Structures are given as C-alpha cells and as structure tokens.
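Down below is the structure, laid out as structure tokens.
Here's a slice of the assembly, chains where they normally sit.
Letters A, B and C name the chains as they come in the text, with residue numbers starting at 1 for each one.
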Amino acid sequence: MAKKKMSVVIRSSPFSWKTFEALRQAVGSAMEHEVSVIFIRDGVYALTDWKPQLIGIEPLDKSIEALDMMGAKIIAEEEALRERGLKLKDWGVDIDKLPKDDICEIIKDSEVTLTW
Amino acid sequence: MVNTLWLVKRPADFPEADLINDDDIIVLIQDAVLRLPSKKNWVACEEDVIARNVKVPQENLVSYEYIINLIEKAQKVVVW
Amino acid sequence: MKLLFIMVSNPYSNDFNTLIKMSQASINQGHDTAIFFMGNGLYSIVREEIKNLAENGVKIYYCAHNAEQRKIKPDSWAESSSMYGLAKLIKEYEKVIILD
C-alpha cells in the first residue's frame, strides 16, 4: 500500500471533457501519490489560454491549482509547443517545459502510467 | 450559389479533392479549426476558434447564425 | 428552411456542443428545426440543454429501439420514432446534418 510514482499523460486533442476528467483524476491521485501530469503532442493545447466554457466544458484552473498545491509536477513537451507555435497561459503555477527525451525518462520511471 | 457545404470536424480529415467543386464551401468546426485548409473558400466557426485560442484570419471567422444562413443557401450539407 | 439534425454521437462530446449551438441558431432565425436522436446519441436526450431547445420550439424525435436498448426513458416532449420515421423526416426536411 505504498505511495507510487504516477504519470498522467495527456496526448491527444484536449478540447473535451476527457481533459477535465483526467485532471480531476490526477488531483485525486496527487493526495496519495507522487504525480506528474504530462502534456505531449496535441495535448499541449490544454495548457494554452483556451476557453473550455465556450464549448460546454468545465474550466481546468481549479484542477491545475490543486495539482500545484499538492506538489504534483506539471510538464509540457517542448517540441510539441514549438512545432505548434504555442504559448502557455500563465496558470499561476510552475509548468516545466521539457524535451521529449526527458519526458520519456519520466514515463519509464513511473510505476503507474495513465494515458488519456 | 453555394453547391455543397462541407462541415468538417477534424483536422486533416478533408473530403477527397475530387468531391469538392469550385462553388462548394468548407465550414470548419470543432477541432478542424486547428489546421487551416489549403483550399480556398472556407470559413471557421468563430466560437470554436476562440474556445481553442488558435489563430485564424479574422475574415474567415463566422458566427453560428452565419453558418445557418450558409446552410440555407447551400444545395446540401455534407458532414465529413 | 426545414433543418434536421441526426444525433448519433457520444455523450459529453464536441458534437453535443455543436448540436446545441447550431440548432439554437437555427430556431432563432425562424427555421423549422428538428433533432433525431439515435444510437449513442440517445444518452444526450436527457440533458437540460435539449429540454430547453424543445421549449424553444425544436422538435425532438428519437429511435425507440435504441432508447429501450440503453434503458433510457425520454420525457414526453420527445416523440418516439423509428428508422422508418427518420426516413419520412428526411423526405420532409430540406437539409440534413448528421453528427456521429
């Protein structure tokens, strides 16, 4: 019943309820585990200044704040941001921009990986 | 007159080029607004664009009301 | 114009948002607007937004077979129908938009 290293990976188009559910799940997990929430490929759009409510989805702000408060890491893929020419929104929390290689290492190093 | 109105929902999931006539129009909605088409004669749903915070030329942005008007004028609508 | 939407898509999807916004815009402009729910589309028929559309004048139909299969009991403002019923709507409506 030990605390685990967990990666929550958001990797496809994030403009959906799934992203909200993924973060809600990550917040719950961060209470008990060492969580990294990792945004790769099209998943990085989730961290830009998009407007979920405009398409009927709940905003992510509270989840992102909660993740930070509970010491979870939030990580965005550097290459994915660059290729898409994206800028991160200021979420008021630390977001690590890491190259793909480093992200692969974090995922490999996790005991539990949940992909969304 | 608009012939066929193509309602496209996913990026890079365009109708086969053979299907599109010169007087057709492409309307990008949902995630289709993430990648702009190389074809002419397209518009994008403004709300879907703003929601996703992507860059689309202002002159291509249209409201839902405008899309409904296009649908009325088109001979038919195909969701692709 | 008579505009018909066929809603087959999953619940809590982008198609649901498109459906709500487009049918509201259509009814706002005075068009005769209908939605036919079938397949996984049935799950969305119980949402508040659909009830609001019905109150605003959008006609709501659904495939009774798919509703029964999914144990969904639509409210009385939704009209029970079938694939044959849908075929007749397609005759009557000038434009048909499928969301699946």
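In this section, contacts are C-beta pairs under 8 Å (C-beta built on N, C-alpha and C of every residue); 3 or more make two chains touch, one makes a residue touch a chain.
Since this is a predicted model, take the numbers as computed values, not measurements.
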Protein chain multiplicities, whole structure file: A x2, B x2, C x2
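The working rule: only the chains that are shown with their structure count from here on.
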More contacts between chains, B-C or A-B: B-C
Mean-CA-position distance for chain B and chain A (Å): 30
Whole-Å separation of chain centres (CA-atom averages), chain B against chain C: 22
Residue list for chain A, restricted to those that touch at least two other chains: 15, 55
Residues of chain B whose C-beta touches two or more other chains: 30-31, 47
Touching residues (chain side chain A, partner chain C) in the complex: 15-17, 55-56
Interfacial residue positions of chain B with respect to chain A in the complex: 30-31, 34, 47-48, 50-53
In the complex with chain B, residue positions of chain C that touch it: 1, 3, 14-15, 18, 21-22, 24-26, 28-29, 31, 95-99
